[in-house]
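The complex appears here without one of its protein chains, the remainder shown in place.
By written order: A and B. Residues from 1 in each chain.
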Amino acid sequence: MTTLFTILFDGVAYGMLLFVLACGLAVTLGLMNFVNLAHGAFAMTGGYVCAVLVNQSGWPFFAALPLAFVASAVIGVALERSLYRHLYTRSHLDQVLFSVGLVFMSVAAVDYIMGSSRIFIKLPSALEGQFDFFGVGIGRYRLMIVVICGMLTVALQLILAKTRFGSRLRAAVDDPRAALGLGINVPQVFAFTFAFGCGLAGLGGALSAEILGLDPYFPLKFMIYFLIVVTVGGSSSITGPFLASLLLGIGDVAGKYYVPKLGPFVIYTIMIVILIWRPNGLFGRAATR
Amino acid sequence: MSFRSQMLAAGTVVGVLALAPVQAQDAVKIGLILPMTGGQASTGKQIDNAVKLYMQQKGDTVAGRKIEIILKDDGAVPDNTKRLAQELIVNDKVSFIAGFGVTPAALAAAPLATQAKIPEIVMAAGTSIITERSPYIVRTSFTLAQSSTIIGDWAAKNGIKKVATLTSDYAPGNDALNFFKQNFTAGGGEIVEEVKVPLANPDFAPFLQRMKDAKPDAVFVFVPAGHGGNFMKQYAERGLDKAGIKVIGPGDVMDDDLLNGMGDAALGAVTAHLYSAAHPSAMNKEFVAAYKKAFNSRPGFMAVGGYDGIHLIYEALKKTGGKTDGDALIGAMKGMKWESPRGPISIDPETRDVVQNIYVRKVEKVDGELYNVEFATFEAVKDSGKTKK
Partner (left out) sequence: MSALPDLSSHAIARARWRPSEIAFWILVLACAFLFPSRYLIMTDILRLALFTLSLDLILGYAGIVSLGHAAFFGVGAYCAGLLALHGIITEPVLALVAAGLVAMVLGFLTSFPVIRGVDLTRLMVTLGIALLLEALGERFSNITGGTDGLQGIEMAPILGMFAFDMFGKTGFFYSLIVLFLLFLLARRVVNSPFGLSLRAIKNNPLRASAIGVPVNRRLIAIYTLSAFYAGIAGALFTQTTALASLDVFSFEKSADLMLVLVLGGTGYLYGGLIGAVAFKMLQEFFSTITPQYWLFWIGLVLVVIVLMGRERMHRWALWLPNLVIRQFAGRKAVVAVPESDAP
């Protein structure tokens, strides 16, 4: 019985990590209708920034995390203003080609600068190992992930629901033309949200170095998982991807534990079944454009 | 003969004489096919570095001929390997094909080596059957059988009764598992849990949880070079070290390339392997220092495989006097013995596989860094995985 709770806890931690990584993608897709397959590259950037700060410059881990967010967000803003902006009106295929090109460039660049081996971030000793909670082994690092990602999710929901920016964002997602007509500066909302999404990805990347492993091929390896979260969850809200990530995280971990021979089967089958049943994702709505 | 025919004859003789020495000074081309991109890129990089280092140290001329390396990236995808090998042989007219970061790559090139009668020097791949696929294959890396049988014996003799195994599901992983099981159970040990993980696996956590629940004395692990770090991190996170479960296995998981980044969780792991950067020989100290200076990282067993591979090629060419006839080269390589940074090694004349010392070593902290410190040596271990005739 305690094993079940351990598995559940692990699955939740994994799922929340996936959520932080993928929610930026969900927002970009839902809001800007832009297929940004380079999302993983922003995550990788954040991860490497954190690694370099902690390993080589001796920063404490918790101080480096916000910087991972900022670094990715800044790069996101720079790229958005210079390159992405020109592609908003282009076809999805063009966007795919462009973002894949960016991924290739980032992968090779990181390989060149940092080398091809997996990189590890020196953790503070408070985060290593497990502690016992009524017989259930709780990994300290995973607990931290759950806490941080949980807070982020709550914060995001609050921003969306309670702030003026949040309502502008929701309006722009639902119907950009009407929003423009109402005087909402949609391009500015786009830019800010895109940067924020990239920042979140960067933070996720830094957090995932320990669990998923960080190397130059990270964007290519995990692109699939992000896409799964976004399509299964639907891109019109945050709750959709959140629940989808949890489902996928728990499904994957439980699958690997109870039926290790069929490991990856579980996620893919769940995904296909859900998509057949609900083509717009669990909580998505058909696009209004 | 008329004057014209005499001139023609003389001209031909002069022409041939003029051409002959030019031909003898043609460069010897070596096709180096390595995974320089993709999941196995760190293997490719290490071997490429080691080859460059060797050529820097020993020069690029052997037996009067210049050595030219043509590096190609196959991304560890066997159909790329095959195509690249074919092109190198047919278009670039190489005299050797070398490298081969993974078993399927080495196997894919085997029929080509046989058809073209060109030596195939395997510098990385570790499955036993590789050398049986072509009479032109010579290996300078290692086989999983060599290390797994030794650690199996050691575990049985040193108080480890119950073992849970975690191996990657592909040829070297299965080799490691089978040979370990064979020797460990023969020594009275018991395998309590056996898990095979798919090769492209990001998260070991659920598998490690299973291991923990099986309550073994030790975990036998084999994952490809480059994945060991992730495994050790999650091993520590799951608290397996606190639960007193040791880590044993072939040395791939404690690759020097990654060892230092694994953290203290790796301390105390016992593995059997062909090479440790801490091997206490003068030659190795020089090798490690030179590698560090040139490439700013520690050499691992892949680098040593590459270093010895290019050495083998040089020595074979010296023995044949610069001739690149495939059969002569293979003949020259068989039975060759030399001192490598890993220790004494030789090429078995019957199987064309590498015969080397296997060391049992423990991870310890030396001067603030983690190293595999050798404490037992098994000499001249042959590969026991060949098909019984």
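The rule is short, and it goes like this: a residue touches a chain if its C-beta (ideal position, glycine included) is under 8 Å from a C-beta of that chain, and two chains touch if they have at least 3 such contacts.
Predicted model, so just to flag it, every value in this text is computed and none were measured.
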Considering the whole complex, which of A:A108, A:A126 or A:L158 touches the chain not shown?
A:A108
Contact partner of the left-out chain, one of B:A116, B:L177 or B:L329:
B:A116
In the whole complex, of A:A73, A:I145, A:L160 or A:M271, the residue touching the missing chain would be A:M271
Which residue of B:D79, B:D264, B:E286 or B:D327 touches the chain not shown here:
B:D79
Counting contacts across the full complex, list the positions on chain B that touch the omitted chain.
36-37, 41, 44-45, 71-73, 77-79, 82-83, 86-87, 89-91, 103-104, 107-108, 111-112, 115-116, 169-171, 198-199
Touch list for chain A against the chain that is not drawn
29, 33, 35, 83, 86-87, 90-94, 96-98, 100-109, 111-112, 220, 223-224, 227-228, 230-232, 235, 261-265, 268-269, 271-272, 275-276, 279-281, 286-287
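The rule we apply is simple: only the chains that are shown with their structure count from here on.
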Give, as an integer number of Å, the spacing between the C-alpha centres of chain B and chain A.
38
Sites on chain A touched by chain B in the complex:
3, 6-7, 10, 14, 108, 111, 115-120, 122-123, 128-130, 137, 139-142, 210-213, 216-217, 221-222, 252-257, 260-261, 263-264
Residues of chain B defined as touching chain A within the complex:
37-39, 41-42, 44-45, 195-198, 200-203, 205-207, 209-210, 212-213, 226-227, 229-230, 233-234, 236-239, 242, 257-258, 261-263, 265, 297
